[in-house]
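Missing here is one protein chain; the remaining ones are kept as they sit in the complex.
The block that comes next holds chain A.
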Amino acid sequence: MLRNIGIRIRTNICNRCLKNIGIERLYHNPGSYSSQELTNQKHKKSLFHLRLSTNNQRLISFWGASTANDWSKAISDAEKIVGYPTSFMSLRCLLSDELSNIAVQMRKLVGTKHPLLKTARGFVYDGKHTMQTRGLVVLLISKAAVGTEVPSEQELIAGIHPKQRQLAEISEMIYTANLIHKGVIDVSDMSAEDGCQKDLEFGNKMAVLSGDFLLASASMGLAELHNTKVVEIVSGAIGDLMRAEFTELCSPRGTPSLTSSTTYQDWETQTFLSSGSLLAKCCQSTLELAGHCKEMQDKAFQYGKHLAFAHQLHEDLQPFTHPTDENGDQISLGSAPVILHYSKPENKPHLNRLLDSHVDQKKLRDTILSGTAVEETKRHCKENGKIAINAIESFPSSEAKTALENMINAVTNNSR
């Protein structure tokens, strides 16, 4: 089934999972990639998801190619700490009857431009879309909070309660479901070259069903946690993900649009709704599950929220700090540097000219680099990183806490 749609299992799957479910390992020449090569510019693009280094240790970059090194090191260190294959969720869902069915049907979409194809491929293949980071952060913060006040009778494995692991999986399911549903297309807007209408409608059908399946599984998983407070918090996060698609910063097709009244605050709202909320609320919930007090929960919430902000600012900076190569990052009109630039009174008059014409990426980039917006974005990034680190300051020293700090450093160091 998996092979049918061209997903290569060797990507995000850990040894343990493969053994558990008895899938043949499909690694290509383990050991053929050294960690040295990872940093090699030439291999940067093609290797940014997952490769095995010489000692069979996995290195992953979830958040973009340009910082593969810092980020992948932070992640691979962190995964060892929680002792858990964070890729487990995608595998279990992929192997369910329902999604197997979808996978088989998906062949019909080959040759169309339906986004579901890309999402499915990215499910286990592509590193760009941060597949499993939420789950990892949830586990780390669970572990980092141990020793503060957790009731001792709880059975913890590697410092983490089974319910917290379940929550980590749920956070990934919700994220993936949202990714899939955001890829539903408005059929009437499509042209013939995107694929024939019947195929695109079929793609939508598959996208709706697989997203619904993940959401229903997440809902069942939440109910099984036997904590209605957590159900309420996480349901709120799902609602926020939906709200993110209806904001004024979000145009009808889900791409950002700018007006003369757009401010940095709008950017913050958008970022909170689209990624901060889920991360923050899952961090909060995992401490609720372990019986931590409101104050600790709030600290976890702050960490999650500001990690998401720092990370998004870091992402928004990439087109400016790392000049684009052939298919490099496009500058999004909803990104922080653009908003910061055009929200200045002296630049506002020029906004209409930008919006009226087709966006010339190079010109836009030069315009923004000529001002102070990029520096301001870097400052915001650093500030958010600082708030996140301060939020967990009172947590006892542990390798989990260090890992959480390293993740922040991996995104803020780049904002020098």
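Note that in this section a residue touches a chain if its C-beta (ideal position, glycine included) is under 8 Å from a C-beta of that chain, and two chains touch if they have at least 3 such contacts; residues count from 1.
Rule of thumb we're sticking to: contacts and distances are computed from a predicted model.
This figure omits one chain of the complex; the name its UniProt record holds, of "All trans-polyprenyl-diphosphate synthase PDSS1", "NADH-ubiquinone oxidoreductase 75 kDa subunit, mitochondrial", "Fe repressor of activation 2" or "TBC1 domain family member 5", is "All trans-polyprenyl-diphosphate synthase PDSS1".
Across A:245, A:298, A:383 or A:399, the single residue that touches the chain missing here is A:245. When the missing chain is restored to the complex, the residue among A:112, A:164, A:204 or A:297 that touches it is A:204. Contact between chain A and the absent chain runs through residues 97-98, 101, 105, 178, 181-182, 184-189, 201, 204-205, 207-209, 211-213, 215-217, 219-220, 222-224, 226-229, 231-232, 235-236, 238-239, 241-243, 245-248, 252-254.
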